[in-house]
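With one protein chain held back, the other chains of the complex are shown just where they sit.
Let's turn to chain A:
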Amino acid sequence: MNRRVVRAVGLAVLGLVLLTGFVLLMVRSGPLAPVRVTTAVLERGAFENAVFGIGTVEAERAYAIGPTSPGRILAVHVDVGSEVRAGQLLAEMDPVELDARLAASRAASARAVHALASAGAQVRDAEVRQELAARNARRYASLGERAFFSDAAVEAKRQEADSAGAQLQAARAQLDAARMDLQRLDAERVAVERQRANVRLAAPVAGVVTARDAEPGTTLVAGQSVLRMVDLASVRVRTRIDQGRSGGVRAGQAASIVLRSRPGFAVAGKVSRVELNGDAVTEERIVQVVFDELPKDFAFGELAEVTIATSRGADVLAVPGAAVHEQDGRRGVWTVADGATAFVPVRTGEASLDGRTVVLEGLQAGDRIIVHSERELRAGERVAVVESLEGMRR
């Protein structure tokens, strides 16, 4: 009898314990359990913001060097990577007939010089003849008045003198023509010389050759390039920044550049120019960032991650960005009041790269807000505040 009672009591206790365990399990897990959340207390403090963009290393001043007229390449004197001086001969096009034409032009010029001398001599000869004829005419005219000569003889002399004058004029005109001829041929010679010089391709500035597009023997059309070179002083990172975040970017702001070839290694730079033309298709603003000191090994076209420090405030109220939610079209944060959730609408400002959002109104320093939650919150939900939810695996 006694054993029976003990057994009954024992079983009852066991049953009660199991039932309590069951109820606890139902309340602690599953849909009836309170939502576990982490909270944070708001503090005023320093706020630094930056914008982030992806850029490519480019030279702002790049030169494509090629012939101005179709032709074949005779020689290329430099290779990729060569550092060149301004004016240095880089490549030559085949001059084909230009040398022969230059020689012909020079000979024609020299001949014109001689033709000019000959014309000058003819003028002098005509002058002398005209002077003599004029003197004879005057003499015959005065003697004719005194009837020493017949009128016919006087007239013949005058005609002689007139004719000599006309011959002089003709000789002078010939001299002028010879002079013009010389000028023309000189100009032609200069033109051919220029053309000859034009087939020699020289560096417009000091820089580095980045590409050798064509080899000797290749025929090119006008406008095709033989070599491409860049001015190393104009190397910069052409950075694309999302339009929505590009508001605070100004020229002169400090930037840190991480080249893709060296992840985790930041190089200092600064914004040299914020381009007026944005990219309407990708909705990005283009910002030119220069290196403070040009890295030794980089490649044009290399991707770079650029972080530009834009704004900083000393006494700013900011919340973790994960705490800001949208509820019925209003932005706000969740707070805990008497163990249940309540939504507080706030007006937010800029968001920083480290995930903090400025609160302009709606909250005060010292307020406790919910940052992380294990599921989406609704108003009036029971919550359990925990240290961290990071260990969750499901």
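Simple rule for what comes next: a contact is a pair of C-beta atoms (placed from the backbone, for glycine too) under 8 Å apart; a residue touches a chain by one contact, two chains touch by 3 or more; residues count from 1.
We adopt the following convention: contacts and distances are computed from a predicted model.
Engineer: Pick, from "FtsX-like permease family protein", "Peptidase M19", "Ion-translocating oxidoreductase complex subunit B" or "Cation:proton antiporter", the protein name that UniProt gives for the chain of this complex that is not shown.
Structural biologist: Of the names offered in "FtsX-like permease family protein", "Peptidase M19", "Ion-translocating oxidoreductase complex subunit B" or "Cation:proton antiporter", the absent chain's UniProt record gives "FtsX-like permease family protein".
Engineer: Out of A:Gly252, A:Gly301 or A:Gly329, which residue would touch the omitted chain in the full complex?
Structural biologist: Going through A:Gly252, A:Gly301 or A:Gly329 one by one, A:Gly329 is the residue touching the chain not shown.
Engineer: With the full complex in mind, choose from A:Gly53, A:Pro95, A:Gly144 or A:Gly207 the residue touching the hidden chain.
Structural biologist: Reading the full complex, the residue touching the unseen chain is A:Gly53.
Engineer: Spell out, residue by residue, where the missing chain touches chain A.
Structural biologist: 4, 7-8, 11, 18-19, 21-22, 25-26, 29-32, 52-54, 221, 223-225, 241-242, 244-245, 263, 281-282, 305, 320-322, 325-326, 329, 351-355, 371-377, 388-390, 392-394
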